[in-house]
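Quick one: the structure is below, and I'll ask about it shortly.
So, chain A:
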Amino acid sequence: MNRLKNRIFTITVWTVALCVILFVFALLLLILERGFPSLTWDFLFGLPSEIEEGGGIGPALFNSFYMLFLSMVIAVPLGIAAGIYLAEFAPDNAWIAMVRICVEGLASVPSIIFGLFGIALFVEMFQLGLTILGGAASLAFLNLPVITRVTEEAIRAVPREWRHASFALGATHLQTIRRVLLPASMSAIITGLSLASGRAFGESAVIILTAGVTTSGVMWDFNLLSPGETLAVHLWYVQSEAIVPDAQQISQKSAAVLLFIVLAFNVVFRIPAWVRDFRIRKAA
Partner candidate 1 sequence: MIKRRELDQGLGDMQRLLVEMGRRVERALTESMDALKSLDVLEARRIIASDSELNAMEMQITEIGAKLMATQQPVAKDLRNILAGLKISSDLERMGDLAVDIAKVVLRLEGQQLIKPLIDLPKLAEMVCSMISGSVRSYLEQNVDLAYKLDKDDHEVDALYSQILSELFAMMAKDPAVISQSMLLCFVGRYIERIGDHATNIGESTVYLVTGKRPDLNT
Partner candidate 2 sequence: MQALIEIERLNLFYGSFHALKNISMDIPEKAITAFIGPSGCGKSTLLRSLNRMNDMIPGTSTHGSIKIAGADIYGKDIDVEALRKNVGMVFQQPNPFPKSIYDNVAYGPRLHGITSRHKLDEIVESSLRGAALWNEVKDHLKRSALSLSGGQQQRLCIARALAVEPDVLLMDEATSALDPISTLKIEELAQELKAKYTIVMVTHNMHQAARVSNQTVFFLNGEVVEYAETEKLFSNPQDQRTEDYISGRFG
């Protein structure tokens, strides 16, 4: 009887898992299959068009990367530093407990809230208008709690024994963090960063509110104060607002590109961690 129950349960779990996996793969295939075959370099790097057919996504794609890079430049050092502080230095008191709850809360706040905050700060207060800078900074705010949390958790997960071994050899706290705790938690931190990057890359609500739905209309525009429509926003824009006749194709291709890049992030970011784990496992 128990054996039978066990069998039924196992089969159910397998079936559900298979369905989910099939659904995800079908979705991926559908998107990639619709978009990929007609992809061209001209589309990837070309300028968009407002009325005619054949517009590209160049500036939007560039902005996606540029803003992601900028936001990470801001968020990674701050987030990792904050994570280290919370894991290693923060005293165990009510105030820090509250900070922790706030960080956790912020990590799950809907992104549009960060967009509204970005408007309030950059558009209203600093009177910058819709800019790449404002967008990148708002994206950074969005990711900061996640990175902080991931770092704190990763450092806390380092076995206590390693910390003790380091101190017992006469290491200072700083030396221990730099030479033992960070290297040992790096693979978890990087996984966290790759998730955060993917999220930032696909983010639209924050960007629409803080960087706008237009680009400066030229390629390789590094100006921080230009408007900064990204690929994800562009996708939404062509689908819902644009009047170009090939809006359908553009959105399909954009979706494929977006998806491909996010997938690539997840793979590429993890390669160093995989190599490390593999080395350790192979030796073991």
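Throughout what follows, a contact is a pair of C-beta atoms (placed from the backbone, for glycine too) under 8 Å apart; a residue touches a chain by one contact, two chains touch by 3 or more; residues count from 1.
Picked so that all candidates are chains of the complex that A comes from, given by their letters.
Everything quoted here is computed from the prediction, not taken from an experiment.
Looking at 1 or 2, only one should touch chain A in the complex. Which number is that?
For chain A, the touching partner among the candidates is 2.
Enumerate the contact residues on chain A facing candidate 2 in the complex.
Chain A residues touching candidate 2: 92, 159, 161-162, 164-172, 175, 179-180, 183-184, 279-280, 283-284.
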